[in-house]
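A single protein chain has been removed from this complex, and every other one stays in its place.
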Amino acid sequence: MNKAQLAMSFNWIFVLIVGIVFLTFFFSLIASQSKVSDQKVSATIAKQFQTILGTTTQKAGTFKTYSTPKIELSFYCDANQAMSRYSLNGKIAGYTTHDVLFSPSNLKGTKLYTWTQEWAYPYQVTNFLYVTNKLHMFIFYSPNEVLPADLENLLKIFPTNLTIFMMNDTHYPTKRLNNNLYTYVFFKNQQPLPDIILTEKSKVIIIEPNKSSNIFDSGKVYFLSGNDLKLNRDLDSFNNSYYFGAASLFGAIFVGEKQQYDCNMEKAFTRLLMLNKMYQYRTTEALKYIPSFSNCQYLYNGTSSLQTGLSQLLDDFSDTLEGGFLNIDAVKFKKLVLDLRNKNNRISSEGGCPGIY
Amino acid sequence: MSFKLYSRNGRLLKHNSGQIQLNETLFIIIFIILIIVFGLVFFSQAENDSIRTKQKEYRQLDSIVTTQYVTSLTELKCSVYGTEDQSCFEEIKLTAFENLTKNDWDLVGEYYVNKLGTAKITIEEIYPQSRNWTIYNYTGTFEKDGVAYDGKQTQIPVVIWNPLTGKRAFGVLYLTVYNKVI
Partner (left out) sequence: MKKSKQIIFRSLFSNDHFNLRAQLEIIGLVFIVLIVSMAMLFYLSYSVNHEDKQVFKKYADNELGMSYATVFTKTSICGTEMSKLLEDCATTKRIVCAGGLNSCETLNKTIIRLLSQTLDKWDKAYGFTIRWTDSPLNDDYTSNWQVNGENAMYFDNEKWVYTRRNCTEETTGIRRAPGISPIPLGMTGDTITVEIGMCAQ
């Protein structure tokens, strides 16, 4: 082999080595850029969702639809750890420590629905945010064509843009589609409940209102899974929680499980306690300007044991709320709510007296 | 294609083509590497600028959310038997809220810091009287030295309503949100 041929071989080896180095470098650059780009998209979506959370909760009664790239939203809430957060595509994207947000724990898809409802119990406390998507189906049961009064009242407020299925004994979902969530909503007075439900990864909510004339006032919600319904056990053996007000009932329907529901209601009750303290300060401040021995002052301060004043009611209410939602004395709580409502109505209607709301 | 060098008297000098080729190749490689390095530096600078711009944009969005939140605070809004007046704060509630944040910070502090962050909120009555209330002032994270913060003040006119007299005063809500300088 002469020198020229040797030189040529070395030339080619050199070219090969340099070529491989350059290609490796550029391919690794492309790979890292594509990773960065994915992170950018996730960060943008996370920020947009954070803004949605911040602005949507300020107006009650709004229903909005958001189109997103295919994402997976997960929500986690634990009242005992005071931990509440959401993740986007597996990565923690934000914390909802003080936001009352009812949503299934996992949402996959490209269309997100948000809905807000004001929770006023007895006065305006906060707006509840409900998050779900197109693949979440709400199945309501009506054995007859004429809807029962309870269900009719519920559906009057329930957003019609959501995926709703009206089920009866002959017409019901038979096949579970990928990524779909199914939430069955029954009333206790519809028992015996049909067992023609999809058992895999479906949730069952059974509503037991305290008053048949007003299902939204207060009651109990039972949280079951699809399999639980087939077990035919006594309802009280299953997980259950109280609900207070329409917003709270809808929260139970959207979330479908006790832990998440209790955790968010705990946040709502913390906010209620804060506001109650605020109204206590307000009452004290108002009393400085209310003329002594006026009707207004009697309504605010009360007259010995015959008439409990607003101040005393607010104090009692704060004491009841100290334990939070998880330890609430439901009977005492409802009584105080009723008393506060009546007291406020009287104060507002008896001229010149500023009510709390 | 070899390059031959001859001296002035016609003698063939040594073949330097290999060395010259090598030098040429070396220069080209150095040049390409320089271009790549410049390109990378330039690109990372561009990315940095883009990230900084996005950060500023997101910060502005946060400020909007905070402003909307403050103007819709249930604790301060006028409420006349269930209906709420936009751009209206109740005078008694202003004093009450001042007292709440002063005396019960343990209960409410975390909530408001989470919602408002480092900020200062003052309400000033302009007409007919001249009074003011500082309802929130939290600068708790300003402990790191060498980190510069700037505050942008927003002014929003509000009605200050006295529920006992029914009178409405002209007031202004001053909201200053403090952010780290980007």
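As written, the chains take the letters A and B, and residue 1 is the first residue of each chain.
Simple rule for what comes next: contacts are C-beta pairs under 8 Å (C-beta built on N, C-alpha and C of every residue); 3 or more make two chains touch, one makes a residue touch a chain.
Computed from a predicted structure; not experimentally measured.
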### Task
Taking the complete complex into account, tell me which visible chains touch the one left out.
B
### Task
Using the touch rule from the top, list residues of chain B that touch the missing partner.
1-6, 8, 10, 31, 35, 38-39, 42, 46, 49, 53, 56-57, 60-61, 63-64, 67, 71, 86-88, 126-128, 152, 154-159, 167-172
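We take it that only the chains that are shown with their structure count from here on.
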### Summary
Note: chain B sits from chain A at a C-alpha centroid distance in Å of 30
#### Entry: Of all residues in chain A, those that touch chain B in their complex
7, 18, 47, 51, 54-55, 58, 97-98, 123-126, 270-271, 273-275, 277-279, 281-282, 284-286, 289-290, 348, 352, 354-357
### Complex contacts: residues of chain B adjacent to chain A
18, 29, 58, 61-62, 65, 68-69, 72, 74-75, 79, 81-82, 92-93, 95-97, 99-100, 104, 107-108, 110-111, 114-115, 163-164
